[in-house]
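What you see is the complex with one protein chain gone and the rest in place.
Which chain is which? They are A and B, in the order written, and residues in each are numbered from 1.
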Amino acid sequence: MSTIELRQVTKRFGTFTAVRDVDLSVRAGEVVCLLGPSGCGKTTTLRIIAGLERASAGDVIIAGRPMNDLRPEQRDIAMVFQFYALYPALTVRQNIMFPLHHERLDDATAAARVARVAGILHLEGVLDRLPNRISEGEKQRVAVARAVVRDPNCFLFDEPLSRLDVELRQSMRGQIKSVLTNLSKATVIVTHDQLEALTMADRIAIMRDGLIEQVATPHEVFARPANVFVASFIGTPQMNLLEVDFDGMEANKGVFKLGVETLRLTVDPLVGRLPKGKVTVGIRPRALAPSSAASPETLSSRAELIEPMGAETLVHTRLAGGEDIRVVVPRAARVKAGEVLHLAADARQTHVFDQSGKAVRS
Amino acid sequence: MSSNPGPAPAQALPLLERLGLRSASGVGTAGWGHTGLAFVVSFIYFFPVLWIILTAFKTYEDALAVPAKFFFAPTLDNFAQVFNRSYSAGAAAQDTGFTLYFFNSLFISGVSVLLALAIGTLAAFGFSRYPLKGNDTYLFMILSTRMLPAIVVIIPIFIMFRVTGLAGTYAGIIALYTVFNLPFAIWMMKSFFDELSLDVEDAARIDGSSDARVFLKICLPQVWPGLAATAVFGLILTWNEFLFALLLSGVGTRTVPVAMSQTIGGDIGVRWGLLAAIETLFLIPVIIVTFALQNQLLRGVTFGTIKR
Partner (left out) sequence: MTTADVPVPARILQRFATPRWSNWPAALAIFLAGLPLSIAIFPPILSFWISAALAALLAVTLIVNAWGRHIGGLLVTPALTLLFLMNVFPLLWSFGLSFFAYRANRAKAPAWVGLDNYTKVLSDPDVWDRLHNTVIMVVMTVSLQMVVGFLLALLFSKQFPLRRYLLILVLTPMMLSFVAVGAFFRYYYDPTFGLLSQAVRAFTGEPFVLMKTVWGARAGIVFADAWMWSPFVMLLVLAGLVSVPKYLYEAAAIDRVSAWRQFSAITFPYIRGLLLLALLFRTIEAFKLFDLVFLLTNGGPGTATETIALRVYRVAFENNKTSESTALAYILLFTVIVLTNLYLYFASQRAKEV
């Protein structure tokens, strides 16, 4: 069974803890993305799975076998490095064939495998070239080919698309996803680009400062973020986060004081159990819509900067108290700078986070 | 987060890693086991040098003892004799002039290395930033002068020095050693300058810095490893140079290697302790400089032919 399991994995470098008590389970055929800002420990975690770093504590279990004491060559895994790690003195064909030496296949079988993989990744034309003579995108595909030509326990990708330009990234995302779907092995991809994670992953593990903040499907992390960090990290434009005073519930609506204004917003019923005090309210720019008139349920803010984005327009607005709110409106709704908008929030997409940053949600 | 199956079992590294013998940090590093092997090899390699240093602390009898003495009563006598020695039996000890010779070596090597660095760096900058027609030819010629056997130029230079009265002067030998170090300095620094990105310099120029300022404040700090490597190699070369120093230095400008060769002859035969003491003292400055700059040495040795 191709699975990966991490139990309470911790990694310390001297006094610095890079990875803290990480628990993660990857099923066969599942693609899990480790997503987070730089320095959050995602690459270290990947390298621990690969065996290139040794965990200070915790267990690494691949295909059901504990792998803590095993070196990378004993783990039967495949990895695609951020810098591709193509062997510069070997041709593309030889690069792809390199891992097969260990399996001692006869020449015909090996050649057939290489040809098949080269076909899947459209590398037929460059098979006899050296790595320094192929394009960035081709190098990437060769690195992937070298990984998929084997039949390993799992696949590990370290920032696979970070070095490609935007167009290439789009096409490669699709190609990698389709290659992976056909192989049904546990896969872990490390990336700092949320778009990559959202499109390629079956589940995303968001990391910060060595801790996993949330592990869930892309939809889940978007629609039901576990805390403020995840909420602000996922989704562009960034979610609006307002620090308000919670003043209890009234007629099933939460009462929030923002400066001198009072807001009444429809929120999750569990919010009613919160003590009065400071909370954070999060509303995504696309969850706000301008309404015709002011009301206790709308935020009145003045439009400052208009950013046309094509089919939509991003409007930067400012509340009376100085906080800025971003709202995305359809192109048709022409908003002028200086205009005062009354923004109403979609009840299903209004998030409340308690003082510790945790989402309050049933 | 997935469910927590309970506290993690105690982490035990395999035995070798726990003892620190094999490295636990992955590929490319090694533990104390490797250090042990390296220590044995290094010690064997270093042994002849070690013997010289030990001999410096031995009396004359101990030095020639058969079987060889590894344990002996050390004496600092030889070191004292480096500087004050009696030249014939029964005579009073007189100043050997070694303080002057050490100073000469330091002075001559130091100045010639600095000069070579200065002139060579400027020339390298010129070759790199303002390529002339026939740049490659100049560079080839410069490098090939380094390949010359000393023996070929020794006679004309000897005559030249005689005629111009440079023989025996500091200026003469310093000029010669500077020329020894120039080719290497130019090649080394040129490769460094070639690799600098021009954007920073352009930005500085736009901000109004003069060419000199750009060179001093922006280019030089970035090529410091090259300067260090050139300095170390130049120092090693001129420090131990023997042939030209023998023929071209006078009594006042004699360097230590020449003086050393003169202690070998003499009626008492080789005074091993004395020679060892001189060499030990002579080694110290070079070792200090090399140790301090050893990281840069790796870069320097390849003449910039490795592209990173």
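FYI, a contact is a pair of C-beta atoms (placed from the backbone, for glycine too) under 8 Å apart; a residue touches a chain by one contact, two chains touch by 3 or more.
Everything numeric here is computed off the predicted structure, so don't read it as measured data.
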Among A:Ile4, A:Ala50 or A:Val360, the residue in touch with the chain that has been omitted: A:Ala50
Which residue of A:Ile4, A:Ala55 or A:Ile77 touches the chain not shown here: A:Ile77
Touching the absent chain when the full complex is considered, from A:Ala89, A:Ala112, A:Leu270 or A:Met309: A:Ala89
Identified contact with the non-displayed chain, of B:Asp77, B:Glu195 or B:Glu279: B:Glu279
Interface with the unshown chain - residue positions in chain A: 50-52, 71-73, 75-79, 81, 83, 85, 87-90, 98-99, 101-102, 146
Chain B, residues in touch with the chain not shown (by the definition above): 23, 26-32, 34-35, 37-39, 41-43, 45-46, 48-49, 51-52, 55, 64, 66-68, 119-120, 122-123, 125-127, 129-132, 138, 140-145, 147-157, 159-160, 175-176, 178-179, 182-183, 186, 211, 236, 239-240, 242-243, 256-257, 260-261, 264, 270, 272, 275-276, 278-279, 282-283, 286-287, 290-291, 294, 297-299, 301-303, 305-308
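Here, only the chains that are shown with their structure count from here on.
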Interchain centroid distance [CA atoms averaged], chain A/chain B, Å: 53
